[in-house]
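Here is the structure we will look at, set down as C-alpha cells.
A single protein chain has been omitted from the complex, and every remaining protein chain is retained in its original position.
Order of writing sets the chain letters: A, B and C. Residues in each chain are counted from 1.
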Amino acid sequence: MSHPGSAIAGIWKEKWINLLSVFSIGVGLFILLISMLIVYNLNFFASKLQGRFSMTVYLDDGISAPDLARMQGAIRSNPAVGSVSYISKAEALAELKKSMKDSAYLFEGLDGNPLPASLDIRLKRGDATDAMVRGLAAQIKAMRGAVDVEYGAKFLDTIESVISGARSAGLAFLAALLGGVLFVCYSTVKILFYRRRDEVETLGLLGATAWFIRAPFLIEGSVLGVAGGLLASAAGYAVFDVFLAGFAGALPVFRYMQTPVYFLGLLPLAGLFIGFSGALMALGRIKF
Amino acid sequence: MSHPGSAIAGIWKEKWINLLSVFSIGVGLFILLISMLIVYNLNFFASKLQGRFSMTVYLDDGISAPDLARMQGAIRSNPAVGSVSYISKAEALAELKKSMKDSAYLFEGLDGNPLPASLDIRLKRGDATDAMVRGLAAQIKAMRGAVDVEYGAKFLDTIESVISGARSAGLAFLAALLGGVLFVCYSTVKILFYRRRDEVETLGLLGATAWFIRAPFLIEGSVLGVAGGLLASAAGYAVFDVFLAGFAGALPVFRYMQTPVYFLGLLPLAGLFIGFSGALMALGRIKF
Amino acid sequence: MVRFENVSKTYDGQQALSGVDFEAGRGELLFITGASGAGKSTLLKLIYRAIRPDEGTITVNGAAINGMGARHVPGLRRSIGVVFQDFRLLSGKTIYENVALAMRIRGAAERALKPQVMETLKMVGLRHKADCFPDTLSGGEQQRAVIARAIVAEPVLLLADEPTGNLDPDTSAGIMRIFKDINARGTTVIIATHNRDLYTGTGRRIMRLASGKIERLDVG
Partner (left out) sequence: MVRFENVSKTYDGQQALSGVDFEAGRGELLFITGASGAGKSTLLKLIYRAIRPDEGTITVNGAAINGMGARHVPGLRRSIGVVFQDFRLLSGKTIYENVALAMRIRGAAERALKPQVMETLKMVGLRHKADCFPDTLSGGEQQRAVIARAIVAEPVLLLADEPTGNLDPDTSAGIMRIFKDINARGTTVIIATHNRDLYTGTGRRIMRLASGKIERLDVG
C-alpha cells in the first residue's frame, strides 16, 4: 500500500485547484442543506395546518336524536374525516355574539334564536381530496335532518392546495437537486483526476495493482469530500446561528422556522461518501 | 489569431471529459431554472393573494355624514390601505342572509336590522406590517362614529406571513443558488483548463500574445457553456411540456402553475456568459 | 529470458514491427539499435506488455505473456525494471518518492526502503536532488532519476530505452558501468540506444532494427 502521507503531500502540492474543488463540493452540499431546510419547514408548516379545514352541517331544528346519531356515525366512518363535534343552537348564538364582540348588544333585541344547530367536521388535510369532500357533502345532504352543508371557502382550498402542491414539488425538487449535486460533485472529482490519467498509467506500468493505484486517489477524494462537507456545515452553522437568530425578528416567518442541527453533522458524512465513491467512479476500471 | 477550427478539434479530442463538464454546467443551470420557476410561482401566488386581507370598521348607526367622510379620508391616506368601501346596514344583512344561503328563511322573523353599517378596508399585503395595521386600528377606533374595528384572523395572518416569508426566503435562496451555480460552473471550467496550463505556458514561450493564447480557450469555454445551457433548456422544456402537462391533473397545484417559456431562451445565453467569463477567469492573467 | 517468435505489431495502419524473432538469454546484456522509428520502443513495450502483439508469441521469464490474464500483469511488470524513453516521472512526487515508489509497489517495508533508495540515488549522482520535484531537474538529472527508479528494486530483467539520450559522455559511461554491474549480478539487460559509445568494444550482441524488421545481428 502506498503510504497515506504521500496522498496528503499530493493534495498540498496542488492546493489551489484542490481548494477549488473542495469549495465546489461545499457549495453543492450547502445548496442541498438549504433546500432540505426549506422542504423540511414546508412539511412542518403543512403538518401544523393539518385539520384546520372544516365542513359545517346545518341541522333542522326538529332533528331526532336517532337521526342525529346516525348522521354522526356516517360522518365518522368517512376516511377523510378527522373529528366531528355538535354545536347547539345556543352555542351557535353565543359564538356569533362573541365574534361580534362589543357589538353583541345589537343582538339583544333579538326575538328567539334564529341560528340552527350544526355539526362541525374537521377534515384530514392530507387525505381529503376534492372529490371525497364533495361526495361526503352530497351524502350528508341526502340524510334526514340536514338543512345545508357548507365547506371550505374557495380561498382556503386554494391556499391549502398550493401548500400541499408546494410540498410535493419541494420533495421532487429535492430529489432532483440531490441527483444534480451528486453528479456535479462526481464530475468535479472526475475532471480533477482526469489530468492524472498519465499517473495512473505510469503506476500500472511500474507493476502496481489496481488497488495500490486507487488507494491515494480514494484517500484524496475522501479528504476533499469531507473538507467540502465541513465547509458546507460551517456555512450552514453560520446561517442557522447568526443569520436566523439575527433576522428572526425582522422577517416573521423565521420565528416559525425549524432548524434541525443534526443536518449539519450529516454533511461531512455525505462529503465522505461523495469524495470516496466519486473518486472510485472517476478512476473507473483500471486496465492492464 | 489561432483558427477556430482547432478549438473545435480540441473539444472533440477530449470529448468525454468535455461532455462531463457540459453536463455539469447543464445540471447547474437546470437547478437554477427549476428554482426560478418555483420562486416565480411563489411570487405569482403571493400577488394573487394581494388585497385579500381586510379590516372591518363597524359604524355607529347615528354616524354623521361629515364624520363618515373624515373617517374615510383618514383611512385612505394611510399607506397600508389599498381600498375602502362602505357597506350599509341593509347590504350587511343581505350579505349575512346570502352567506347562510338556504337558511336565510331563519332571518324572516327578524324585527328590524340588528347589523351595523361598516367600512370594508382592503390592506396592501406587501406593505402592511403588523405594527401598521395595529396602529391604523387604534387610530380609527379613537374617531367619532366607530363602534369597533376587526381585523384579520390570526390564522390568516400566519398563512400570509408564511407566504410572504417564503417569498423573501425564496428570493434569498435564489440569489445564493445563482452565486453557487456560477461558482460551480466557473470551478468546472477552471479545473478543466488547469491541466492545460502546460499548453498555456508553451504558447507563451512560442511567442503568442495573451489574446492569441486565450482565444481558443474562450471559444471552447463558450461552446461548452452554450451546450450546457441548451441541455438545461431541453430538460426544462421536457419538464414544462411533458411533466407539467401530464401531471397537472394529478396534483392540483400544477393547474395554477405559471410556466414562463422565455426562461428557456435565457439559459443558453446564461451558458454563454458562464462559459466565456469562466474561461477568461480560469486562465487569469497570462504571465510572460 | 525473453523470446520473440514471429512477432508483428501494427498501430492503426502503421506497421511498427513485422515478423521479429529473437531470444535474449538469462543474464545476457543485449543492445538494440536502429534508426528513429525503427521499432525499438515498440519491441520493449511488448516485453512489459504496455502493448500487445497482433501476431506471434512473446515469452518472458518462462511465461507466455500473450494470453496472460490482467490479474498477472502487475506481477510480470514488477519483475521488470524499465527506463522509459519519455521518463514518466510522477510530477507530484519528489525524486526520492518517485524512486521509493518502485519499492513500495513491490511491497518493501518503509524502514528497509530508505537506505536502498538513497544508495541508488548516490549511484546515479542524484543524492543531493532527493527532495526536489522532477520539474526542477535538468534533462539529464531527470533521466538519471528514471534509471534509479528502474534499478532500485533489483529486477530480474532491465529494459532501458535510450537511457543516455540526455547525458554527457562521462555520465553516460558511468551509467553504462552501472548497467554492466547489474548485469554481472545476474540481471538480464536490454538497452535500446543510438549511442555507439555504449556498445562499441563491449563484445555484446547488438540487434539492429530497420523498419520493424531485424536487419542484422552484430557484436560490439
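Before moving on, here are some points about what is shown:
Quick note on the criterion: a contact is a pair of C-beta atoms (placed from the backbone, for glycine too) under 8 Å apart; a residue touches a chain by one contact, two chains touch by 3 or more.
Keep in mind the model is a prediction, meaning the values are calculated, not measured.
Note on the chain not shown: across the whole complex it touches B, C.
Check C:G25, C:G75 or C:P169 against the missing chain and you find that the one touching it is C:P169.
Interface residues of chain B facing the missing partner chain: 1-3, 6, 9-10, 13-14, 198-199, 202-209, 212, 287-288.
For chain C, the list of residues touching the undisplayed chain reads 11, 14, 33-37, 41, 85-86, 136, 138-141, 143-144, 161-162, 165-172, 194, 196.
To be clear about the criterion, only the chains that are shown with their structure count from here on.
Note on connectivity: the fewest steps through touching chains from chain A to chain B is 1. Across the assembly, the mean Cα position most removed from that of chain C is the one of B.
Put simply, the chain closest to the centre of the protein, by Cα centroids, is A. If you average the CA atoms of chain A and of chain B, the two centres end up 19 Å from each other.
Each chain gets a centre from the mean of its Cα atoms; for chain B and chain C, those two points are 66 Å apart. The distance from the centre of chain A to the centre of chain C, with each centre set as the mean of the Cα atoms, comes to 62 Å.
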